[in-house]
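What follows is one structure encoded as structure tokens, with my remarks underneath.
Shown here is a partial selection of chains from the complex, left in place.
Which chain is which? They are A and B, in the order written, and residues in each are numbered from 1.
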Amino acid sequence: MFNIILALANKRDIPIGEAVNISVTGIVVVMLVLALLAVLVLLLSKGIRAVESAAKKRNGKKADSESAEAKPAEPSKPVGTALPESASAGDLDLYNVDEKTAAVIMAIVSNESGIPLNRLLFKSIKAIEK
Amino acid sequence: MSVVNAIVEIFQESGFMSLSWQNWVMILVSFGLLYLAIVKKFEPLLLLPIAFGMLLVNIYPDIMADPLMMSSYEGTVDPNAHWYDAGVLRLIYAGVKSSIFPCLIFMAVGAMTDFGPLLANPMSLLLGAAAQLGIYVAFMIAILSGGLPFFDGFTAKEAASIAIIGGADGPTAIWLTSQLAPHLLGPIAVAAYSYMALIPLIQPPIMKLLTTKKEREIKMDQLRTVSKAEKIIFPIVVTVLCVLILPSVAPLLGMLMLGNLFRESGVTDRLSDTAQNALCNIVTILLGVTVGATAEGKTFLDLKTIAIIIIGLLAFAFSTAGGVLFAKLLNVITRGKINPLIGSAGVSAVPMAARVSQVEGRKYNPSNFLLMHAMGPNVAGVIGSAVAAGFLLMTFGK
């Protein structure tokens, strides 16, 4: 049997021994790299969860102290997004309509239809050319 | 009478006179693949373009004419030819030859992939590694096949390209083969995509053979939720680690992770959407047709192709076995918390292999829901195949 394999080796451009070597190395490398990745992912997850729970605790405390001071809730102000494509408010594309007008339109639709604003999906608001 | 003469002349220049018997056989083969793609719905998004490319090149081989030897080291350059004298599919094929198309497809795959299940259970990565076993087994078989009487066998580069079929990942196979053994691209791509579509037939018997009934009935705990930060940092970590260790894997794995970052970052939704749709579809068409067009009769109809088809099947089988056996080992280590049926999903072939795990799991325990548990190894398998391909390219590439 061993002789046959040696005979084969002569026909190939790499010897059988080297082929075996490459195969074994190959599977070992894949296992090692992915195991290393698994370890990193574990560490990463722990780190992130630690940071996040710390952040939550801090926020919790803040919230407490803030409510103690009886501050009115600050309305979330939409920060200007960096997207260059078009005037945009969240997922909503505006064409020839300023943000204020759009907000008014959305409020009216919500009010009149009795559908809460967060269940309405506006894809775009466009002023039709007069 | 001269019109009749002209028509006779046209007939003499027609494919009826010029095609070889191999071309005619390949036309039939392409019909078979079209049948599988359209009627049997085997990976139609790639198999249909591949089959049509195969059809075109075999009725009109000049559609892949390469007078300037643009995609080959061999052959003689026609000194009077212009670049635009090359066949139109040969010119588009430059996207495959340069790795641009496989890399862009991998970017799309990344943008479509949710690594959440993997992050929830990092052990999945080990299963995704173990299920690359078939690659190395296939490599050995391909090398040893030269010992068969009447068969010339494969060079090391060819063997490596064939082996990657065991990675069960189309773009990875095309990427590696177009660099190591471009003349085998046709059969390897066809085998890879066909077997990926046949996963629901190939895997279950192997899964059943290697597991006990009790193992198959194991119920797994629900996965934890994964935070957005983890999902964003993961592709960066993978890129840095894997490319540092195996530099040659950078184009493939880097683009996979870039696509995933488009998806998970939450600030590039429009890039993610285009990567998954318009760009992905355009490249799929161009890659599929030109990969199919490498399967011209004279090179495709060869004992080697048959060997590739056989070795490819064995590669899939051994990869499945590798995943299942390693999952059994993990089950022992974790004292019965891992259902070994999820191991087979490590071959990649996203998401079919994970679905097979789900379907099989339910057969033995109807209350079992393995899909999410199998998605972890499944997406890990994509990384695993890419790493394996990077190793082979590093070993055998120029």
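The rule is short, and it goes like this: a residue touches a chain if its C-beta (ideal position, glycine included) is under 8 Å from a C-beta of that chain, and two chains touch if they have at least 3 such contacts.
Here the structure is a predicted model, which is why all the values come from computation and not from measurement.
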Hey, what stoichiometry does the whole file give for these chains? A x3, B x3
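Keep in mind that, in the parts below, only the chains that are shown with their structure count from here on.
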Nearest whole angstrom, what separates the Cα centre of chain A from the Cα centre of chain B? 27
Complex contacts: residues of chain A adjacent to chain B: 4-5, 7-8, 11-14, 16, 19-20, 22-27, 29-31, 33-42, 44-45, 48-49, 52, 85
Residue ranges of chain B touching chain A (in the complex, touch as defined): 118-119, 122-123, 125-126, 128-130, 132-133, 135-137, 139-140, 143-144, 146-147, 153, 155-156, 159, 226-227, 229-230, 233-234, 237-238, 241-242, 245-246, 270, 380, 383-384, 387-388, 391-392, 395
